[in-house]
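The other protein chains are all here in position, but one chain of the complex has been omitted.
So, chain A:
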Amino acid sequence: MAAPLTLLLIVAVTIRAVLFRSSWAELISERVEVVSPLNAWKRVVEGLALLDLGVSPYSGDVFHEVSLSLIHFLFKSILGSDGITAVALYLSIQTYNKNVFRKQKYALESDRYPADCLELLRSPKEMFYIPLKVAMFYLLNPFTILSCVAKSTCGLNNAIIALFILCTLKGSALLSGILLALATYQSIYPLTLFAPALLFFLQRLYIPVNLRRSSFWFFTLQYAFIYVGSLVVITGLSFFLLGSWDFIPSVYGFIFSVPDLTPNIGLFWYFFAEMFEHFRLFFICVFQINVFFYTIPLSIKLKEHPVFLIFMQIAIISIFKSYPTVGDVALYMAFLPAWSHLYRFLRNIFLVSCVLLACSALFPVLWHLWIYAGSANSNFYYAITLLFNFGQILLVSDYFYAYLRREHHLTHGLYLKKKDGTEATLVLK
């Protein structure tokens, strides 16, 4: 399987290199859908220049990257980060599939599945190409390509999250904790991935989620300690590198309080541009809580399926975060082939793909009408933003429903009967 992956990497790098060279690169790197104030390359260059001049890069309103990224950038090109993400995703899904298959085999041997849902079981044949498809979905996704060509630092963020997933699935609590801390340090929101990672390790070590068990608390504290410890170390490190705490308000304050209302594909900008100033704090809390709040019900519902929970969390982050870009969307979309066995239970996939396709085409058109032609206005663009997010939410909830439904069938049999013997249907309420 290494050969197709290498080939894929070569193709992906070629496409990116060609686009880099073309005159499109500059255009793409200016698009608000692709870069946000948090991850624009232009701002990184500015920050580096300020650092060179001995000025704190956070002193103005230009630079909102965390400082360690600065150091990273000196060594590492963004082109590489996409490759790393793809390989990490490839290996993680491979590992995940092995786990899933092993579990399925045990369950089959112990005869736990109802007889009529054998067709729901996954065969190694169909699972063989899934890791490759995942890598392909990430590398050849136009969103990723755009984001990479724009040199958005989003690619870097994705790489860290992908590595975190890989380490988690490989069972290394230490590395997983450190990488999660790194991701959190970069953009706060991956904080919510703590719950699925913890659930995964607990499941792996056969520790039941039971609040009265000491082993549960022991491991939770251990993992939390790794996570918080490395977070403190990284933050302290950047303090020593910069010699000031400037970056805390400039990065995290910037993420939380959303002062930059440049339009993007997210839900924040329009709302806060229209808002009366004295309601601002309240609504910022309401909007930000969205990202974090869903962790609790989802963790309870999906506590047996931490990997799916990771997917859900990444998707929710990319929908509800304050400065989303298409690069974030690309990361969770890469997981879709891993759930290809849910296809038969998806209900709105046609609608969702139409909506997402149309929106992707309409973003630049309405932007043109608004900003260049001056004939449309921000309402047009925000309408498309809303529609795009509606599509994403529908997509995620559809997969959520399909996943739960398959699990339900696996325990209760495929052909459900109501009490009176008629055919039953499952409804998500």
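Definition applied: a residue touches a chain if its C-beta (ideal position, glycine included) is under 8 Å from a C-beta of that chain, and two chains touch if they have at least 3 such contacts; residues count from 1.
Definition applied: contacts and distances are computed from a predicted model.
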{"item": "Hidden subunit of the complex - UniProt protein name among \"Large ribosomal subunit protein mL43\", \"Trafficking protein particle complex subunit\", \"GPI-anchor transamidase component GPAA1\" or \"Complex I intermediate-associated protein 30, mitochondrial\"", "value": "\"GPI-anchor transamidase component GPAA1\""}
{"item": "Contact residue for the chain not shown (choose from A:V233, A:L357 or A:L386)", "value": "A:L357"}
{"item": "Residues belonging to chain A that touch the chain removed from view", "value": "119, 343-348, 350-351, 354, 357-358, 361-362, 365-366, 368-369, 372-376, 394, 401, 409, 414-416, 423-429"}
